[in-house]
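Only one protein chain is missing from this complex, and each of the others stays in its spot.
Naming follows writing order (A, B and C), and every chain is counted from residue 1.
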Amino acid sequence: MNPLQVVQLLLFPGLTFFVWLAFVFEWLERKTSARMQGRLGPVVTGPFGILQPVADFFKLASKEEIIPAQSDKFVLRWGPALYFAAPAIGIAFLPILGFQSILFDPLDLLFMLFILAFSTLMAAMLGYASAGRYSTIAVGRLVVQYTSYEVPLILSMVTPAVLARSLSIQGIAAAQGSMWYIVIVPVAFAVFIIASLAELEKPPFDIPSAKTEIVGGWMTEFSGNTLAYVKLTKSLSYVFLSALAVSLFLGGPGGPVISADQNLQALFYTVYFMVKLFAVGFLIFVIRTALARVRIDQATRLFWTFITPLSLAQLAVAIFVGFR
Amino acid sequence: MSEDLQHGQRKELSAGLIQYSVESAMPFGPIHPSLKEPEYFKLILEGERIVQVIPRIGYVHRGIERAAQERTWVKNIYLFERICGICSFAHSLGYTHAVEALTPFEVPKRAKYIRVIVAELERIHSHLLWLGLLGHWAGFDTLFMWIWKDREHILDLEEAITGNRVHKSYSTFGGVRMDLPDGIAAKLKTEMKYIEKRVDYYENLVGAEETLTVRTKGVGRISQETARRLSPVGPLLRCTGIARDVRVEDPYAAYDEIAPRVQTSNDGDIASLLTLRLNEIRESCWMVSEAAERLPTGPYKVSIPRAVPRGESMFHVEAPRGELFYFVKSGGGSAPERVKIRTSTMANLLTATEMLKGCTLADVPVVLTGMDPCFGCMDRISVLDVGQSKEWSVRGEELRTYGIEYYRKRLS
Amino acid sequence: MKEVSRRRVGKALGEMFRTALEKPVTEEYPFGDKVVTERFRGRLDIDPVKCTGCSICEIVCPAEVITMVPVGKKLIGTREVEIKRPSFELFTCISCGQCVDDCKFGALTLTHTFELAVFKKESTLMKKGLNIGK
Partner (left out) sequence: MSSEDLAKLAASLGGSLATRPKSVELTITPDKVLDACKSIASIPGLYHLTTITGLDLGEEIGLLYQFWQGRGFVVVRTAVPKANPKIQSISGTLASATLYEAEIQDLLGVSFDGNPYLGKKLLLPDNYPAEAPPPLRKEADPEKIRKMMELE
């Protein structure tokens, strides 16, 4: 790993950039969902309240941390770091500056699947470790919901891989030069969005953290630092999943090539990427504001009886189209 | 109540209350984000399905009936309207009517019309509040925000007429304390048209939005037979198809001239409660504009001497949640000898526990809100447990501090 | 999102965008001005000149906020009569306006101020009525 890569990994298209994006996304979500509900949304901190998520993070981080007595101390101390690491590593595999992502591996799409599974596993572990009555029920729901949306999520991620005949995100993004995959396999895109809504526990699938029934869901017992990092990770995985959707279905940083010189074009690629990223992000929280929360049994029935066969059919169509 | 239950033992009790103990009895309350007021339900679960619900109430108990015996008749108006934050005018209406029934005086016609206007405004604002809360508990916060945005119109109207958004302190013995501000009739009509337009929009939104109907259709169903047995009141009774409304059966104030058409729906679940309350809002909008139209001229108040003649009187009014009953016994003195208040939530509680049976845990808040509980209403008799009980309630917050201040000053 | 799964999901979309364009309802108090209707019942106020110390308000007040305080002596004919004036513990006042209605001399009014937070509890004790114009 030469020093440039390390700088890229930690600074620009890497960690700091995405953490900043996570805060911006959280702010955007709160502001527009407020506006759509006739409210004002955060106003005080910074211009138009843009620093509100940052303020929340530092306020929470400075708060005293209460560790429940019978909880598993070890997991509660190290768990959030691992939970944060999952999306943090994932973003390194996404091509932003050009069609060359920071870390590359011919099979990194499979690694993405592992990351999605790993972050849900960590959430479940944290929930169990905090040993609260409400969090144990919430973890039960989390796992049930995970088993229902995992299959369609994988199928919808594999469809573009079949079309591009490559298992690396970079390869898939590059293969979309002529036609974005959202046009060829729109259903896969829709299924990916619905499944990522369930992964991010956003309405209508925010059942594990349903504040009205089981207080804070699996996050009930967290406080102080743990809660700050868990909340940050949730916004970070929100950005990560939107970025994944952009790379797999909207051609990653692809767009008209304007200037010959290398760095300027890299800048344009980033701009294309950002525009698409915000479009997908906006789409997700429009849905989040428009829908009510469904019950856990209804969610599983919806996924198994409707969405999984749909994504299977889409995969079949993709295979047929791909090999013609 | 279930402490001494053995595991798996099932005992048939009267009134369909079956004592049943299973390994996981889940406490729901007394302080829980979904409950705006501390009530405590011990849910006996099998997995996520509820088998038995045991209510334990009394957490916002302020001993109002005992306190009423130590206050003069006029001071009690302000005490009783603070029983409930949402149906506060219904309480002061019930109490003033009960006392007026003991005196030979006749309330002027204009005052009766004004009372109908303010009572129906309060019904609209209570139903809108309930509708928004139901959206919130079903996870649909957008609906909650919109509906409470529209509810502001009604609260502004109430503030313009009575001076206060919630505790109106407007009805007194012999009529109302202030006349309607001039030019209010036109404003009332335009606002009512706006509310009717909004209610039409919400009706097709709530009826069609799949993620919401799925949470309310067939959830918490009560049959007409259970309703007859447990005799709930108000919308909870009317949603099973039994058309009973105090405003029609025993018209008070000006309800004999502006009679509401009693709304019913017939499958007794939360969805039918939704449409029922929406229609009731439309009905109240019609009644307010009708009353504003036919408002007679004349005095708005007749003065009644302080001491109330000896005697007993019973009066019931149709509060937003159902029949609210006042019994007043006067010994001829400056304070009542006994005041008995039976609020609508007290009558609906048994039916609510019946509705909860068979639902899953996720339905509890939706079903509980379906009953539109107002526990501040129900808990108003007991000893001074103000200091000891850990009340936490947003709506009752002001009542709580008032209660504590009163007792600390009164007894220190 | 394509209407993929359910036929009537997302009914609220149209209204959402319409509300997004309208001005939000939140009143920007304390930055903007707070609109209060003419009949709003805020803090109690007394006009010491009009008050005659008849103590009707003390009898009528539901929250027992008012206590009559002797402020001096007055000579009526030969008898010396003690003059009393009301002092208000506004901390427990519920702004119901019963005293305003029953005060025959119009000495009491309910103002529109609603910012009642104070640093010291004693400062809610209103003694304005005590300094009778000598």
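The definition used in the following text is that a residue touches a chain if its C-beta (ideal position, glycine included) is under 8 Å from a C-beta of that chain, and two chains touch if they have at least 3 such contacts.
Not measured: the values here are computed from a predicted model.
Asks: Where does the absent chain touch, in terms of which shown chains it meets?
Replies: Within the full complex, the chain not displayed touches B.
Asks: Which of B:M178, B:A208 or B:I242 touches the chain that is not shown?
Replies: In the full complex, the listed residue that touches the missing chain is B:I242.
Asks: Can you say which of B:V99, B:V199, B:M346 or B:C359 touches the chain missing from this structure?
Replies: B:M346
Asks: Using the document's contact rule, name the residues of subunit B that touch the chain not shown here.
Replies: Where subunit B meets the chain not shown: residues 1, 13-17, 56-58, 61, 63, 65-66, 101, 228-231, 242, 244, 249-250, 314, 316, 323, 325, 327, 329, 338, 340, 342, 346-347, 349-350, 379, 381-389, 411.
Just so it is clear, only the chains that are shown with their structure count from here on.
Asks: Go ahead and note the Å separation of the Cα centroids belonging to subunit A and subunit C.
Replies: 51
Asks: Averaged over CA atoms, how far is the centre of subunit A from the centre of subunit B? Could you give it in whole Å?
Replies: Each chain reduced to its C-alpha mean, subunit A and subunit B end up 44 Å apart.
Asks: Specify, in ascending order, the residues of subunit B that touch 2 or more different other chains.
Replies: Residue numbers touching two or more other chains: 142-143, 146, 149, 209, 211.
Asks: Going by the touch rule set out above, which residues of subunit A reach two or more other chains?
Replies: Those would be 36-39, 289-291.
Asks: Would you tell me which residues of subunit A are touching subunit B in their complex?
Replies: 33, 36-39, 133, 137, 203-204, 206-207, 210-215, 289-298
Asks: Under the touch definition given earlier, write down the residues of subunit B that touch subunit A in their complex.
Replies: 26, 32-34, 48, 135-143, 145-146, 149, 209, 211-212, 214-215, 360-365
Asks: Which residues of subunit B touch subunit C once you look at their complex with the stated criterion?
Replies: Subunit B residues touching subunit C: 71, 74-75, 77-79, 142-143, 146, 149, 152, 156, 159-164, 167, 169, 177-178, 181, 201, 204-205, 208-211, 402, 405-406, 409-410.
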